[in-house]
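To keep things clear, I will list the structure first and then write my remarks on it.
The complex is shown incomplete by one protein chain, all other protein chains being positioned as in the whole.
== chain A ==
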Amino acid sequence: MVDAAQDTPGYNLVTIGEHKINIRPAVKEDLPNVVALDDRTTGLRKPDYWDDLFTRFGNRKDLRFFLIAEEGDTLLGCIFGEVRSWEFNSVPCGWVGTVSVEPNLRMGGIGSVLYKEICRCFRKAGVTKIRTMIPRDATDLMSFFRAQGMMAGPFIQLETDMEEGA
């Protein structure tokens, strides 16, 4: 259920069951909570990474989006993404960089709410294609994006270990 009054992409009030979930762009004060959520999700504590990301993504509200979901003062999840246009002659697309939901609240629809909201932001920015890249073995993320209707795109990620002297 979406609060009709919230019609600015990036802002929303969504009800899931008895929970009233507020979606809004992240502010600097959210960072400690985001760092802690990332730590609980990945086991890695990366305050500098998130600070840098916030500096880069927080400033470009037209093309870069860093959104959080909260209930009261409690952070439930976050997502970030940007409009990208650099891949091999491809038209600009909305690129989802990461999405993360509080571990004990997963499978409750919060990830989908964040995803839908960033899609609204992308649509407003004029793109119609959404892309992301995820580790093959990240089953939760793979299934999550599949459930949003994503299929394999036209790119394949390639890599190599650089040889000595290369």
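FYI, contacts are C-beta pairs under 8 Å (C-beta built on N, C-alpha and C of every residue); 3 or more make two chains touch, one makes a residue touch a chain; residues count from 1.
Criterion: contacts and distances are computed from a predicted model.
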{"item": "Protein name, per the UniProt record, of whichever chain is missing from view (\"ABC transport system permease protein\", \"ATP-binding cassette domain-containing protein\", \"Alpha-ketoacid dehydrogenase subunit beta\" or \"Transcriptional regulator\")", "value": "\"Transcriptional regulator\""}
{"item": "Contact footprint on chain A, counting only the chain that is left out", "value": "136-137, 139, 142-143, 145-147, 149, 152"}
